[in-house]
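Note that one protein chain of the assembly has been removed; the remaining protein chains are unaltered in position.
For clarity, chains are labelled A and B in written order, and residue numbers in each chain start from 1.
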Amino acid sequence: MKATPTHAAAAEEFLKDEERSHWHDDTLWHVRSKRDVAAQKIPEWEQLRTNASQVKDHVLSNMDKLLLQFEKNATENGIEVLWAKDAEEHNQHILRILEEYQVKNLVKSKSILTEECGLNHFLEDKGYDVVDTDLGERIIQFNKQVPSHIVMPAIHLKKKEIGDIFHKHLGTDEGADDPAYLTEAARQHLRQKFIQARVAITGVNFGIAETGGFVVCTNEGNADMGTHLADVHIACMGIEKLVPRAADLGVFLRLLARSATGQSITNYTSHFHRPREGKKLYLILVDNGRTDQLGREDFRNSLKCIRCGACMNTCPIYRRSSGFSYNSTVPGPIGSILSPGMDLKKHSTLPFASTLCGSCTDVCPVKINIHEQLYKWRQVITKEGPSQPSKKWAMRFGGNVMSKPKLFDLMGNLARKSLSISPRGFVYNSFNAWGKHRELPEVPKESFKEWYRKNRKQ
Amino acid sequence: MKVGLFIPCYVELFYPQVAIASLELLESAGVDVDYPLKQTCCGQPMANSGYQNYGEGSAALFRKNFSEFDYVVCPSGSCTLHAKDHIYSGEENEPKIYELCEFLTDVLKIKELKADFPFKVGIHASCHGLRGLHLAKPSELMGADFNKPKQLLEMVKGIELIELTRKDECCGFGGTFAVLEEAVSVGMGKDRIKDHEEHGVQVITGADMSCLMHLEGIIRRDKSSVKVMHIAEILNARVPKTQNQ
Partner (left out) sequence: MVPKKQEAMNSSKEAIIAAIKKNKPDLLPLPEHPEFPYGDNLIEQFQASIKLNGGAARTGEGKMAIQSYLKENFTPDNQVLSLVEGITGNFDIKNVQDPHELEHIEVAVLEGDWGVVENAAIWLPEEKIVHRALPFIAQHLIVLLKIDRLLGNMHEVYQKINVAGPGYGVFVAGPSKTADIEQSLIIGAHGPRSMVVFLME
């Protein structure tokens, strides 16, 4: 089994194509800018964030009672609630339902949870035809890729590349890349899938404990086109995606789309409480490591996430290296604090893929302290993650020098002297990562301490 | 009030003019300022790399060096933030630690400066000072605008402050990030420099020499004409020159 590339290695690879990296960065920055414009129109924006954060803080502290309340009310509504402790169980539930209904093809709207559980591969290996109906997801499904962004899955692809993909899979004109033309082709293609599908899988944006219903937000209308024509609707929900009361949605729905894309609201905000007459509605509650994260005092707040993607849009590292550099179902800043909890070894480089600039924390609609958690994961990883003896040694040595003033002054002098006399080729060698694209600072004729002793100390 | 000056380790070694300017700024404001010679580093490089425990020695030395002062002032947002988060615990008997700009605006309440600096200047809003110490309102937060470094620079005669396209994007230094994620770090640095250059900036300034060191490294390698200077140097009315002229 090939080792997961480090974020740094994957990022360096992506950055080799400077033009693409710049284009990707500009595209995501544009989305961040749209978010700013939308938020500026709401004078109470920061108060909304505070309220949403407090609601989610309460949810985490009361999750068992809220889940049981949710299950009770949903069951009374006629929804069959299933529980899955991990990805495997989630997938098996769905398989069983498909077998029961003797269905071989199904449609699926956007659900990062099903990505996390590897549902598509699981079902395809068993001969099922899963059609992702979100346009971005259908594109990457054709392209045999995973989403690079949780809200805009195909953001890494240019329209020409999408044109080529559609030419290959949908028979659109060769070389045609007009987005309207391509979208129309996808509309016609997917409309047939909706008409034919008997089972539709959706995600869940919010489960409402008080009423036993749930909300699904889309712009395209694909979740609804699937579920309202199918015989069976399976909704997949992470256990943390609860809100206690219906009226809490007033706050969350004002924050979600504005944070994600700068829209005031997604075009469709569907509220499901009861199955269609004579039809079946399942809701699968999934743990898959969430209860473990709940137990981590420093990291449990990451479970407040409402999957808006704003942190990705603002992160200067994500924008320049793309979601693929993270090798994580949820990439970017939030992914970097969620994923190490699920697989510390695989994701050990993610918390270091950051300058700790803090912008992610500021844009998070539920005020997750993302950059602080990144710092804290670093402390955990150096103790419990894959060992890095040379880095550890260098840090211990550095820490030692820094705690002894005379040694610090001596080493500082040595560093300055050796830099000032060393030939350029010696200094800028292949081990000098700083020196690859930057000059080291010039050596001053005296240090500040030397100046101070001469000019101030009596 | 007794003020202790803390100078970041790399500034003490490579950018003494920034320390000199900081010292002179405080002295000319009539502050009783001393520089404990036994200081070294705040410990941030170790802590941010995940080895907070290896930074404890620096933290203890820091506390020892500054125990007798009312204030500690430091011309670095990131060192100041690190000290606030990891060296001090906010107790009564501890000195109050301030970054240089916020000390000038909030404690000394400076209203005018004698500095003269007739150049086009772009402000690099270093992240730790910006978001950690609230030196200015970040662009992504909603609320009333304020900017302490800018407030001080506006007191400088002849200065022309230039608006950027992305006013507070990170430069990409990030401590060991600069070498461990070299490709992204340099990419971010180049984009920052380009933003300044495209708007005609002659001097990039900021409150953190670490960011400026990283940007200057790229500028000198690419042989660009834009200069970098720490804000203390501008507020203390130095003209732009290459390092250590």
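Some observations on this one:
Everything that follows uses one rule, which is that a contact is a pair of C-beta atoms (placed from the backbone, for glycine too) under 8 Å apart; a residue touches a chain by one contact, two chains touch by 3 or more.
Model, not experiment: these values are computed from the prediction.
The missing chain, though absent from the view, touches A when the full complex is examined. The hidden chain makes contact, of the residues A:Lys241, A:Arg254 or A:Lys449, with A:Arg254.
Only one of A:Lys72, A:His271, A:Lys417 or A:Arg456 touches the absent chain when the whole complex is considered: A:His271.
In the complete complex, the residue from A:Ala8, A:Ala39 or A:Ile162 that touches the missing chain is A:Ile162.
Only one residue from A:Thr27, A:Asn143 or A:Gln388 touches the chain missing from this view: A:Thr27.
Among A:Ala11, A:Val199 or A:Met225, only A:Met225 touches the chain left out of the display.
Mapped onto chain A, the footprint of the missing chain covers residues 27, 30-31, 44, 47-48, 51, 54-55, 57-58, 60-64, 67-68, 77, 82-85, 89, 96, 133-136, 139, 152-155, 157-159, 162, 179-180, 182-184, 187, 190-191, 194-195, 208, 211-213, 219-222, 224-225, 227-229, 239, 244-251, 253-254, 261, 263-276, 285, 287, 291-292, 294-295, 297, 300.
In this text, only the chains that are shown with their structure count from here on.
Spacing of chain A relative to chain B, judged by their CA centroids, is 32 angstrom. Interface residues of chain B facing chain A in the complex, by the touch rule stated above, are 7, 9-17, 19-20, 23, 35, 37-41, 43, 45-58, 60-61, 127-128, 130-132, 138-143, 166, 169-170, 172-175, 177-189, 191, 213-214, 216-218, 220-221, 242-244. By the touch rule above, chain A contacts chain B in their complex via residues 7-8, 11-12, 15, 18, 21, 25, 29, 32, 35-36, 39-40, 42-43, 45-46, 314, 316-317, 320-321, 352-359, 361-363, 375, 378-379, 381-382, 391-392, 395-396, 398-405, 408, 412, 415-416, 433-434, 436-453, 456-457.
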